[in-house]
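Structure provided below as C-alpha cells; questions to follow.
Below is a slice of the complex: some chains, not all, each in place.
We call the chains A, B and C, going by the order they appear; numbering starts again at 1 in every chain.
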Amino acid sequence: MKAIGHTTWVVPDGRIPRQSTGPEPEFTSRDELFVLNTGDAEAHLALTIFYADRDPIGPYELTVAARRVRRVRCNDLIDPEAMPLGVDYGVLAESNVPVVVHLTRVDTSQPALAMLGVTAVPVAG
Amino acid sequence: MKAIGHTTWVVPDGRIPRQSTGPEPEFTSRDELFVLNTGDAEAHLALTIFYADRDPIGPYELTVAARRVRRVRCNDLIDPEAMPLGVDYGVLAESNVPVVVHLTRVDTSQPALAMLGVTAVPVAG
Amino acid sequence: MKAIGHTTWVVPDGRIPRQSTGPEPEFTSRDELFVLNTGDAEAHLALTIFYADRDPIGPYELTVAARRVRRVRCNDLIDPEAMPLGVDYGVLAESNVPVVVHLTRVDTSQPALAMLGVTAVPVAG
C-alpha cells in the first residue's frame, strides 16, 4: 500500500498538563503524538522539540512499522532528555516516508475530562 | 450540484473510549465518522482501518447518497469485522467521488461530556 | 485591506444539541458559524444545508460587512426554514469574496461545558 501524507509536520501548542484527577493511566493528563504510516516501508521519524526559553532539544527518534499506527505519550519521550510538564513546546517531525501526524491533549486537571485536538501542519513531502 | 472535497482522506487518532456515563445512546462514548457528499452521484467509500500491532482490516464499504450527509458510529462498522474498543487506529477513506470526511469523538468516561474533533487530512482528488 | 481566505467552504459534522444545562443564552447548547471578512467589500454568502434523509435546503443568505467578523447561531437560520435540533447536517458556504469560515459547537447537555471546533474545508477561491 502506498505511503500517504507528508514527510515534514509542525505541531504547535504543546504543553503537558501538570495536574490530573481520576485513576491512572487512563485519566492521567497528557499530550499524545499519533503517527499513521499507511505505507509498506518502516517510517523513521526524528522529532525536534522547541521551547520558549532555551534551545531546541533533539532528535527524538521514533519508528512506526509499515501499515501501522503508533501513539506516544510525550512524557514517555525521554531520550535525549525527558520532556518537562507544564511547559510550552512545539514539535518538528521529520520522516523518511510520508506519514500523518496528530496531537491530542487529555486534560483532567479539573475533575472532568477535557480533550484538545491539535491539527498538525504539513509542510513538505 | 458539483461534488466537492477530495477522494482520499486519512483520519489519524482513532480510539473508541471504553467507558461511558449517562443514558444511552446519546451519552455513549463513541468515535463517529461523518461524510458529506454534495454531488449528484452516490458516493461509494472503501475504509481501511490501520492498527498498532496487526495488519490493516478492510475494506469496510460505506455508501452516501447524492446530496446527503451520513454519520456512522465506528462501533457499527462490523463487516469484515467489528472494531474493538480502547484500541488505537487510523482510517484510510477512499471514495469514487469527492467528499468531505470528519471524525468526532464523544467521551463521557468521566461524568461530563468531552468532545474531540479530528480534522481529516485530504490527500488526493 | 485585502480579502483573505477562500470563496467556497464545506463544513462537515453539524448537529445542534437538543439539551442544555445552565442559564440561557450563554450556556444554551448550539452550533455557531463564524465568518471573518478582512476585505474592503461586503461579503454576501449563500449557505446550503445538506441533510441525511432529505434534499438540501437553501440558500440561506448571510451578509458580513467589510473588515468585520460575524457569528451566527445556526438555530437563528430560519429563512427559507428553521434548522432542526438533533439532526445531522453539513454546510456548503459560497461567498462573492474570499472569507474564512469556522464552526464551533457548544454542548452543555451534560452539566459541564464541552466545545468542539470543526475546521471548515476550503475548496476554491
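Things worth noting here:
Throughout what follows, contacts are C-beta pairs under 8 Å (C-beta built on N, C-alpha and C of every residue); 3 or more make two chains touch, one makes a residue touch a chain.
Keep in mind the model is a prediction, meaning the values are calculated, not measured.
Of the identical chains in this model, 3 are shown in place, and the full complex in the file is built from 4 copies.
The rule we apply is simple: only the chains that are shown with their structure count from here on.
If you lay the C-alpha trace of chain A over that of chain B, the rotation comes to 90 degrees, to the nearest 5. Chain C has its Cα centroid 31 Å from the Cα centroid of chain A. Chain C has its Cα centroid 22 Å from the Cα centroid of chain B. Annotation for chain B: residues touching 2 or more other chains are 111-112, 114-117, 119. The touching residues of chain C, counted against chain B in their complex, run 8, 10, 12-15, 48, 50-53, 55-56, 88-90, 92, 105, 107, 109-112, 114-119, 121, 123.
Touching chain B in their complex are the following residues of chain A: 1, 4-5, 22, 26-27, 34-38, 67-71, 100-102, 104, 108, 111-117, 119, 122.
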